[in-house]
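Every protein chain but one is kept in place in this view of the complex.
Letters A, B and C name the chains as they come in the text, with residue numbers starting at 1 for each one.
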Amino acid sequence: MMKSRYLPLIATCLIFVLAYALCYWQFPFMLSTRVVGNLLTDNAFLGIAAVGMTFVILSGGIDLSIGSVIAFTGVFIAVVLKETSLHPLVVFALVLIITAIFGGIMGAIIHYLEMPPFVVTLAGMFLARGIAFVISTDSVPVKHEFYTFLQDSFYRLPGGGRITVIGAAMLVVFFVGIIIAHRTRFGTNVFALGGGIPTSKLMGVPVAKTTIGIYAISGFLAGLAGITFSLYTSAGYSLAAVGVELDAIAAVVIGGALLTGGSGFIAGTLIGVLIMGLIQTYIIFDGTLSSWWTKIVIGILLFAFILMQKGLLLAASAQKK
Amino acid sequence: GFSQIGSESGWRAAETTITLQQAKDRGIDLKFADAQQKQENQIKALRSFIAQGVDAIFVAPVVATGWDSVLKEVKEAGIPVILLDRTIDSSDDLYLTAVTSDFIFEGSVAGKWLVDAVDGKECSVVELQGTTGSAPAIERKEGFEQGLAGSKVSIIRSQTADFTRTKGKEVMESFLKAEGGGKNICALYAHNDDMAVGAIQAIKEAGLKPGSDILVVSIDAVPDIFKAMMAGEANATVELTPNMAGPAFDALDAFLKDGTLPPKWIQSESRLYTKDDDLQAIYDLKKDLGY
Amino acid sequence: MNKNQPLLKATKIDKTFPGVVALDRVDFTLKAGEVHALLGENGAGKSTLIKCLTGAYHRDGGDILLNGETISPRDTLDAQGLGIGTVYQEVNLLGNLTVAENMMIGRQPQRWGMIQTGQMNWQTKEILSQYGLDIDVAQLLSTYSVAIQQIIAIARAIDLSGKVLILDEPTASLDAKEVQMLFGVIRKLKQKNIGIIFISHFLDQVFEISDTITVLRNGKLIESVATVNISSIDLVTMMLGYELGEETKSKEHDGVEREILVEFSNFGHKQSIEPFDLVVGKGEVVGFAGLLGSGRTETAETLFGVTPHDSGTATFKNKSVNLSSPRAAIANGFGFCPEDRKTDGIIADLTVRENIILALQAQRGWANPLPKSEQDEICKKYIKALDIRPTDAEKPIRLLSGGNQQKVILARWLATNPAFLILDEPTRGIDVGAHAEIIRLIENLCEDGMSLLVISSELDELVAYSHRIIVVRDHQHIAELVGSEITTNNIVEAIAADLNVDNGQYELKGVIS
Partner (left out) sequence: MNSLKRYAPQLTTLAIVLLLNYLVFPDFFKIEIANGKLYGTLIDVLNRGAPVALLCVGMTLVIATKGIDLSVGAVMAICGAVAASTVDSGGGVFMALSLALLAGLICGIWNGVLVSVLNIQPIIATLILMVAGRGIAQLITEGAILTFNDEGLIFVGSGSIFSIPMPILIWIAVGIIVTFIVRRTALGMLIESIGINQRASTFSGVNARVLLILVYAVSGLCAALAGTIAAADIRGADANNAGLWLELDAILAVVVGGTSLLGGRFTLIGSLIGAMIIQSINTGILLSGFPPEFNLIIKAAIIVIILVIQSPALQSKYIEYRDRRETGKTPVGKDAAS
């Protein structure tokens, strides 16, 4: 018997394959390794950030700050690299520490002040972007041979596609994320919080530690996504990544997670991210849509995916009985 | 392929219309990708253009930095790239040419006009900035300040109004309140016309006359500002032409035909319009361009 | 260890909630190897006391000594670390985790920091098999019924309790068999010198298992006595503060012909209940008996349109009716007081008043609000009739004790004055005083012409008020007892017929959804 908890995940995967097939049917070129490689590289930062968002959403929370944290990270790295002679790796470490602590503080506020995550992370969103502005309003280019090195190292697929460092990094992050979420005590605790904080407390789940941990992870991964973004663009820009949090939330939910928490899969998020990427790619391949039709079509496709998912789940549950 | 920033303003919409129009007129099959104001989407678009094997790429870059690696890929794929309306920080062998105006120059044109207009007198200016951090906001501010250099004209308040009318009105309202009901303000400089149009309404609602009590100068030259100028409510605007595509297509044609390398920078016009121009005629010309 | 040294000693525990003194200088002593029953009316402060002991609440004053050492658990985790395992009153497990995860959370077997899921499931299966439960532990907890969840909660608490085990109404939705099994386990734990605190409103169970009894009333300690030294009548008097009138007598089972009120024919639902025929007369009480998981709740939910029937028809007063949703059922004069009050019953943040009038108001429609004066009147009536405490109707219902919440839900349905009322475990967690009250109420209601369908695991109670009893097993209606056939023995026999229960290892099987 198929385990019902995996149904949403399976449904999402099926839909992705189906959608890809449809795209392929319309634009045969969609199946080239180039497009596949691009799908990974182009969505790397979103994917990494979405892993963090998945943890947050699984626990029943939400993190609106990730887009801003990505922008902050980019600006911070760019400015530090410009002003000092530190090696990028050192700067990366530094910025990851900062963003993890930033997330942890938000977690602590959420837990100890008992304030809704939505508002706390909204303040975090303003703050992170605000700090990015103060560091530099200009967009700052990064020119460092280490960056060029990273950008030039990729695995070339037959057919000209590339698996870049950042694309691979995203896959690694997903892998680690899956293990943490589904294979560690911390992961179970995250799910527990999503099932209900009062109950978790009575069951002896370390709520404070877990909450702070979750937001620290989300901050950390947003920082990592920021690094990825900075590698992707070789620059830091305080207006970058506006609204990424919404894309990440959409990816997580399309991936089968419940926004109320307690149910979902990291792997589903990966598919969610790829679906979002696919929609973008499809629209660009089409290339005839005006600005407004682009928006409308994105909305329609989003709706279609969700409908298909619902339909598939319904069909599966009807059949199972 | 044409990677457009988005459709955040009327000017942008006009640019898109004209580009599509030009392509159609020349019988070019143009793939249009709207990036919804996100650089990441533009990079994605560029990558897909490569994947689809287009013959040339136009980009209106949302931000100056961060294009190196993707443009290298484009170059490897042997596709010429032309930048529209904004330049980038990358080395110039990565693109064929850039058809842009110069934001700093526009700002300084506006600044010089104001210095002339007040004729050596003291003048306190309030400034409506574009979206914080965006290139036009930064450079038009810088250019304007250059234009004012050495004169008695000074900026007393400066706040962002995100390039929008609503914010332009709201911010102007607070400027008026903060500066003694507007008595201390001699001129308004807005980084785009939309904000100026909003601000003009605020000035009117505060019981002052825009255009005479408070001079209004802005940038872009969209049709609505001509209407305001005809009504005497605005004084000057610096044109940022939406027709970046025309010269770009010309350059591209030349290049594709016989490999003529265009200059690296084709500067578009930055004309100043004041009440001395034939406002009605220009308005009629522009009003159907999709602004 | 000295057997006479108290294992757990609490002195002068105080706990005040805004407006309520829940505990007033309560002393409590638990010896090792003793089963200590904690009794009292609904709202007496039992649950509050144990929450103070386990750190779920922080007491306002008083000391707690474990093995002679002062302890002050900060939270449940702390208490678990000290060897105190607890089952709280409402099943407090996480429906979105698997059974195994619920069982082992915080102590999953790991290797290199990774959970060994296989081993965890296997261990859980082992533990549960001691309780006669053979279920798929990798399924989500929420797929199982309340009763199963309760057993899992108990198993988990026992597994956690090195020194003290606290059970707050563990038997509320268990049937006799499960209770016996639980008592077997408790006796084993006693031998291991574990101290057990046992809260229940079933006095026979208390007399059967406990060594000592402590009675609370209105947050005050009344007395602590050895079980052998007290009679059941004295105990009740001690709890209530007054003498309870004689226990309700069994009904004289008339064979009166009744006017048919509702009739279900070939009624059923593919996944939950085999099609059945059922006729309920006006003023009749039909009892549903069965083991846990037998499908009683599911029958009730199908009747009420929660899981709309997919076969058969229903008629009400000889007219065919639509029972496709609770709303439709209610429109036809149905009412349904659900079993799981936490998820299906209470609207936690609404006040007692709003909870009581909710169904009535929903029936009237939003545009036709019940005037405040009328609301107050209804509340006053039921607060008095059901003895709901505290009597302040403007308190959020979540602040009430479990038993009082149950009474409020009951009041919600009584207020709609339904023609046909389905009660699923209506006396769950209700104290002796109110229990008698509710049974009397049921009898009065049917005398007034209301028809009732009552599901209860307490056979005595069923026997007391039912005119007819349907026995359910494995999602099938297998027997019907009428008139003088209705005795506890007959019901047990009907349930057990052709089932192998001799080795006490009875497999509960059912469709896992």
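We take it that a contact is a pair of C-beta atoms (placed from the backbone, for glycine too) under 8 Å apart; a residue touches a chain by one contact, two chains touch by 3 or more.
For clarity, every value in this text was computed on a predicted model and none was experimentally measured.
Asks: With touch as defined up top, name the shown chains that contact the chain not shown.
Replies: When the full complex is considered, the omitted chain touches A, B, C.
Asks: Among C:358, C:445, C:462 or C:494, which one is in touch with the chain left out?
Replies: From the options C:358, C:445, C:462 or C:494, the contact with the absent chain belongs to C:358.
Asks: Across the whole complex, list the residues on subunit C that are touched by the chain not included here.
Replies: 14, 51, 55-61, 72, 74-75, 304, 306, 325-327, 330-331, 336, 338, 343-350, 354, 358-359, 361-370, 412
Asks: So which bits of subunit A touch the chain we can't see?
Replies: 64, 109, 112-116, 118-120, 122-124, 126-127, 129-131, 133-134, 137, 197-198, 201-202, 246, 249-250, 253-254, 258-260, 290-300, 302-303, 306-307, 310
Asks: Kindly note down the residues of subunit B that lie in touch with the hidden chain.
Replies: 7-10, 12-14, 16, 129, 132, 157-160, 162-167, 169-171, 173-175, 177-178, 194, 197-198, 201, 205-207, 224, 290-291
Here, only the chains that are shown with their structure count from here on.
Asks: Give, as an integer number of Å, the spacing between the C-alpha centres of subunit C and subunit A.
Replies: Roughly 44 Å separates the two chain centres.
Asks: If you average the CA atoms of subunit A and of subunit B, how far apart do the two points sit, in angstrom?
Replies: 33
Asks: Check each residue of subunit B and list the ones that touch at least two other chains.
Replies: none
Asks: Using the touch definition up top, name the residues of subunit B that touch subunit A in the complex.
Replies: Interface residues on the subunit B side: 1, 4, 6-7, 13, 16, 30-34, 36-41, 43-45, 47-53, 63-69, 89, 131-135, 138.
Asks: Help me check something: in the complex, which residues belonging to subunit A touch subunit B?
Replies: Against subunit B, subunit A makes touches at 27, 29, 32, 34-35, 38, 41-42, 45-46, 133, 137-142, 151, 229, 232-243, 277, 280-281, 283-285, 287-292, 294-295.
Asks: Using the touch definition from the top, list the residues of subunit C that touch subunit A in their complex.
Replies: 56, 75-77, 79-80, 86, 88, 92-97, 101-102, 105-106, 108, 110, 113-115, 117, 138-140, 143, 270-271, 513
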